[in-house]
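Below you will find the structure I want to go over with you.
For this view, one protein chain was removed and the others were kept in their places.
Order of writing sets the labels: A, B and C. Residues in every chain begin at 1.
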């Protein structure tokens, strides 16, 4: 299995560029800026400086002793992306893209957002770099992540509520793409995950790989060896790709966790488990769709996983068997979130809770002496209202 | 001016122990446990380990270039306590006190909270250490900091809404003290600032001094010398004391910023500026009170500064002239919060915004070439609803 | 090689001294019968070709008007069968060379494209299929003699325009996007139209049709000397929405005006 895409951005059969012609030149420009930047030691130094001095990297690798003990199995380590400035892994990517935007001489940013974390991360770098910024967000997500909406506004960003379709992430991306088509000459579209047309999947994964690179060094420092298993939640797939990629050539098992929502037989967002290849949002990848190629609405309590697509590299990893993809229901995620919160005092994002749930399961199966690294992709502050509503509607779910 | 209190916990004329007899033995026990712990290298190593591996210390010292430039004066450095796990400086103290609680063989924690940050920090260590926890919070603060209420609950803590008096921090402390009197044999009261009866002011300042110790090393690494000025917001005074104390013997100016609320002639919380010495919550210190010694209600938009008392050490520092105390209105704090947010992409707590406002003012006065270190005591997620309400009520305040 | 229906239609308009008029309708908005009736009105108005849209859940190149049309059709459960039925009927009733506008994914979901050819489709307009992408669909289309219509946009470089000219199906045309943006009626002729057409003319031999934002006769008149065809979608759908039961006549009249405006 190749670990890098071809020149056209194909990861095996997946990826590519399926966008209106208007955008192709901007993608060419971006691709060129990106590959030049990656060969430019000044750019890399500046990226590294911002990661350290602004985001607060390296993020901790935390040995969750109490949780591991409560589970009674493998040692669970949490890669604490929740401690980053703005509270999630999303900023790793937006800093990189903001630097590229400046390099390309553009002054405006647009972005889509689901959970609002990518929107906040984009609004943040827009403020830091003195750029204008507009973020598209589905009306449903505006409702359930109102905290992040206000954060973006305080950062000086205009939040555009998207009322079309399922009024979630998918529709926000549609709207952002439409806006980009209309503004492409002075505007960069900061895509928030390893999705979209080439070079986005490669570029976002590259900026997010700092997660896996750090984790690799840290876990060896903690345990003297590589971990047995990596676990990460998969929405678009950026935190997972960032954690997994640096370990691809190693003898390390990897599990990506999709949102099973209300269950795989009901409403869910388990694209890799239940979708089939198709074209959505600029790339060929697994997609939740009906027999006739209409995109289906996804469902997850967690806004950041509520997406019927997935990054093309994950599709390759799935088909090649390199990564195993499983899913976790809303209820299981909430239970794991509360268990982590009560044992470790760490309130994680609902998205991340999907990974925690799977890690707990795997820790039991792997047993003592094994090591699991979980990407704790974000903090849970943004989710307390939504959790509240869920726990009120599912009183049995309270631990 | 002495930099340590006498054996009775007196900072000059201030401090001491003014509590019901029932609590005295618990304070003796605490004092002993604390002084033994401070001489125990295992304890100190464990504290340091948790600070690093759990909280994520050292917190960054961030050079706010864009803000400094926008202001056109001295260089402003932000001590980023907002990046700590749980999002404020409060956890520095609760980790220390939780370790002491375990050392004393107690299994339950109670705490008061205003902004909810200390409550969350206490709930967090309670979860981490496997202790029961109950947090008292004024009904007014429950309303304006509902996010933190839910966070505490998700961490397994019981939040007790206090309906008496001004229904803010002062009354939460009253109620926590009452609860402690009734449970003192198995329960530790985790006071959240440098206030209360001896040894709390000394102990909390000691645990918070990590802020100033780190800042000292960091600012020298950045600039090659000590800073010209330190600025911190003062509610109870713990983040300020933590920043200031390690610099007391140096030629470094210090400004503590109290909340002027709606203005010093209207409703405010400027205890040192407008209060006079008295006894409140177990110590002698400056207190906002009427001529007959009735405690007055404080007012600040920022729940964490909304307190008519202040730590006794600050009273000493004020009277001795070592630290200058000024105040900042709600409006000025909001303006500074938005300015910081829009220039640096950093959304700070309303409490911290008071310090930022003063730093901006001082930076202009000091001029280029000078260095200011501001304690960014917490992040602003908790405040967005309150800010929203304020900005709606004061549309002119929008920057 | 015999001339394609598309080529013939462009050639005839040219011979008549005017731009070819290509109305766009969304299949099944709000019913199959309505679309067929409206297509007949277009033909009666003098349209040269007709373009039918396949309703799609995520039409990223479309503005509010066509998004809404797509959504109305989906709400009426217009699926593949209904689209094919619409195409067949439109082709039968109008006899016009027919283009199918579809996003890629519904096409990828078909086992093969022959039902399209059978329904009378002459060319495929796929807004999210970029030049570089050559999925199996291009080969299939070629085998079925279905033209795949390439796009050119104001941002397209000379280099790419040349590539487009080189690869464009001989029997087809190039879809020139008049503006930076999505579909939807605009005031006046979008400023990007003429410069693009003039650049494209130098590098591309096949006919050039201009679309996106063409609002009515005025815009057609302004563009008719530089374009070989005009595609009018949102403006037409806006009229249908506005006039309800009277739409058939309005559409016929409107298309007639477009045709009149298109004489050079």
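Definition applied: a contact is a pair of C-beta atoms (placed from the backbone, for glycine too) under 8 Å apart; a residue touches a chain by one contact, two chains touch by 3 or more.
Just so we're clear, the structure is a prediction, and the values are computed from it rather than from any experiment.
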Contact list for the unshown chain, restricted to visible chains: B
Selected residue (touches chain absent from view) among B:103, B:160 or B:178: B:178
Omitted-chain contact residue, chosen from B:3, B:22 or B:69: B:22
Touching residues (missing chain, whole complex) on chain B: 8, 16-26, 164-165, 170-171, 174, 177-178, 181-185, 278-282, 284, 287, 289, 291-295
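The criterion applied here is as follows: only the chains that are shown with their structure count from here on.
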Chain centre separation (chain B, chain C; CA means) in Å: 66
